[in-house]
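Yeah, one chain of the complex is gone here, protein chain that is, but the others are all in their spots.
Each chain carries a letter (A, B and C) given by its place in the written order, and its residues are counted from 1.
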Amino acid sequence: MSYNSDQVARALQRAAQQLTAEAGRLNDLDQAMGDGDIGITLEKIGIALADYAQTEPVDDIGKWLGKAGMAANKAGSSSYGTLLATALMRAGKAATGKSALTDDDLAVMFTAAAQGMQERGKANLGDKTVLDAIFPAADAFAAAVGAGESGAQAAAAALAAAETGRDAVTPLRSKIGRASWVGERSEGKIDPGCEAFIVILRALAQ
Amino acid sequence: MSYNSDQVARALQRAAQQLTAEAGRLNDLDQAMGDGDIGITLEKIGIALADYAQTEPVDDIGKWLGKAGMAANKAGSSSYGTLLATALMRAGKAATGKSALTDDDLAVMFTAAAQGMQERGKANLGDKTVLDAIFPAADAFAAAVGAGESGAQAAAAALAAAETGRDAVTPLRSKIGRASWVGERSEGKIDPGCEAFIVILRALAQ
Amino acid sequence: MKKILNQAADFVNEMLDGLLLAHPDMLAYAGDDPHCIVRADAPVTDKVALATGGGSGHLPVFLGYVGKGMLDGCAVGDVFASPSSDQMYELTKRISSGKGVVYIYGNYGGDVMNFDMAAEMAAMDDIEVRTVLVKDDVASAPRAEAARRRGVAGMVFAFKVAGAMADKGGSLDDVVRVTEKMLAATGTMGVALSPCTVPRAGKPTFSIGEGEMEIGMGIHGEPGMKRESLQSADEITERMVSAILDDLQPDAGARVAVMVNGLGATPPEELYIIYRKVHALLDARDLRVHRPYVGEYATSMEMAGASITLAVLDDELAALLDHPAHTPFFMQV
Partner (left out) sequence: MKKILNQAADFVNEMLDGLLLAHPDMLAYAGDDPHCIVRADAPVTDKVALATGGGSGHLPVFLGYVGKGMLDGCAVGDVFASPSSDQMYELTKRISSGKGVVYIYGNYGGDVMNFDMAAEMAAMDDIEVRTVLVKDDVASAPRAEAARRRGVAGMVFAFKVAGAMADKGGSLDDVVRVTEKMLAATGTMGVALSPCTVPRAGKPTFSIGEGEMEIGMGIHGEPGMKRESLQSADEITERMVSAILDDLQPDAGARVAVMVNGLGATPPEELYIIYRKVHALLDARDLRVHRPYVGEYATSMEMAGASITLAVLDDELAALLDHPAHTPFFMQV
């Protein structure tokens, strides 16, 4: 299946609105083992991106996504905000020049986004960060697309993989970022970055 | 009746102990319309006076009371502490050279104490201060002694007059000191200084 | 009560010990009683000596302003309690260099009674003592009863001009004159959002709801004139500034010194939000800010809230305010 620029803009808008809607819940997760601002950041980013998606006409989808990343960084630049901005910029870079996207394109962009987050934040898998949700999700998406499944099926597989990834690290102790400083008290608590990523993915998959 | 130096020392000790015992309750009164320290002050003074009365032998009762006043001022020098110290010093001055006290002496000392408080604090009757308890009490004491009543009867009359004085000003607005700054909120609240004086008087009268 | 302390009874003495260990170049004990503290170089020859005193729990008030260009000594009471007349008298003897001593302190019953007693004792030693009472809190009584007003943050301006005049070699009369002139032109008003706890009492001075504030509170954790629902920073500021200006009645074009003072728990961020509005309000009335002081100058331990002090300056007062000073809590070059 192929997605036109309108569909891409609407998908970004859905994700943006969902971040705003779930900001409070996400913030509570960050309050439990961080500084309680991921929701504040994501609300600001959600508002900025919804505005961007509504007002900025899409021509080159790649460039459009890249600029969305820059708008996100301006709006909210906590760790997660910056990682999200980087992911958007990298996904955009992987789609430069395109006016429509295939499922294969999406798979490539998904992986580029994950790698961008990894390079910017220098965390490892298992450190209990968003990486533990986005990498399995990107892999599952690519595998499903490779196996000829539909975009919707691939998205469902990615979502399931992200949730499994999130749950797998929940019992662990955070090894990087603010949550690492609360030590053993991070054990058993959901990583807010994983959860925020799932919120985004669910909105995109709709 | 006549009181020897032992009895005077024991009376001071009783008053001192009672101040310490009732410090918490008195403090709550000051908290309601002042800065919540009259009990702290009176506890410190109570401890210092109890110690003084126990260790300092009485020879000249007047001088002994004067020095008790100085010890009180060192121990606690809030408004009430200073007024109490002044009262002790003035009562002492009125009894200089005596090794025993008559009820007439007590009447004179009582009035000197009240006047000392008035001169030091420059308040007027009706301002809602300790003066509104001590002046009626001193007057009642002198009147009873003048009418040939016993010391115990005179003390009971003084106590009743102090209580009536306290109750008469309770509905009023404080006109001087910290309580005056809470304005109308002082109305209906018992003046802690009146109450503290009644505690002392009751202990002395025993 | 949630405080970092050892025994409540040792609170003041240990605080003093820490202060003197940290600032041995600036402060010294006057003698055996740790509650009498003087400039390290006291007595300063041929200078009018300035003394203050009052309860603890207000740092930088009072002790924090002892030093070059400000005060010569301070008698320190227990938390929110007056020091004793003996302590004030000892202090007076220790700082006097023969040019006279000025007592500058807040108008509180206990302090007034004890300083008056100390002045009587000092007179017997032929030390000339003059008293200037600080009564800057416009909320504590109407102008007609100004003698009843209490002293709050405005006392810092009094210390500053008195200290500068003494530092410049002014006479006893000069020092008293400029201090009184400054105070006649100074007004303060405050709001409290939370109470504080006297260590020995162990419970808060008052209780207050989440959405309430005390208007016109003092710096001893005492409640204010009125309790109201919490307003915005701009509304609170406008209210305080109006009350002070109504009281001071400055001429248009006048220079005004401004102090936005935190009571303890209120962060500098909020003080600057207040200052922003003060500045705008003065601007709108054609008043010029001469020297803004934003920070903690007179506190009530961990109380949340703020006060605003305005002082209308003439050339002499402005110059005295600008004079350098160097104390543990106040530095101006």
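The criterion applied here is as follows: contacts are C-beta pairs under 8 Å (C-beta built on N, C-alpha and C of every residue); 3 or more make two chains touch, one makes a residue touch a chain.
This structure is a prediction, so every number in the text was calculated from the model and none was measured.
Within the full complex, the chain left out of the display is in contact with A, C. The chain that is not drawn here is touched, among residues C:4, C:124 or C:144, by C:4.
Contact with the chain not shown here comes from a single listed residue; of C:9, C:123 or C:331, that residue is C:331. Only one residue in the set C:236, C:257, C:287 or C:317 touches the chain that does not appear here, and it is C:236. Although one chain is not drawn, the whole complex shows that of A:29, A:83, A:145 or A:158 it is A:83 that touches it. In the full complex, chain A makes contact with the omitted chain through residues 27, 31, 33-37, 39-41, 44, 70, 73-74, 76-83, 86, 120-121, 176-178, 180-183, 185. Annotation for chain C: contacts to the undisplayed chain at residues 2-6, 11-12, 14-19, 21-22, 56-57, 59-60, 64, 191, 193-194, 210, 230, 232-234, 236, 264-276, 279, 292, 294, 296, 299, 301-302, 304-306, 326, 329, 331, 333.
Throughout what follows, only the chains that are shown with their structure count from here on.
Chain contacts in this assembly follow no simple pattern; the graph is neither a line, a ring, a star nor complete.
Inter-chain centre distance (chain A to chain B, centres taken as mean C-alpha positions): 75 Å. Distance from the chain A centre to the chain C centre is 55 Å, each centre being the mean of its Cα atoms. Here the spacing of chain B and chain C, counted between their Cα centres, is 32 Å.
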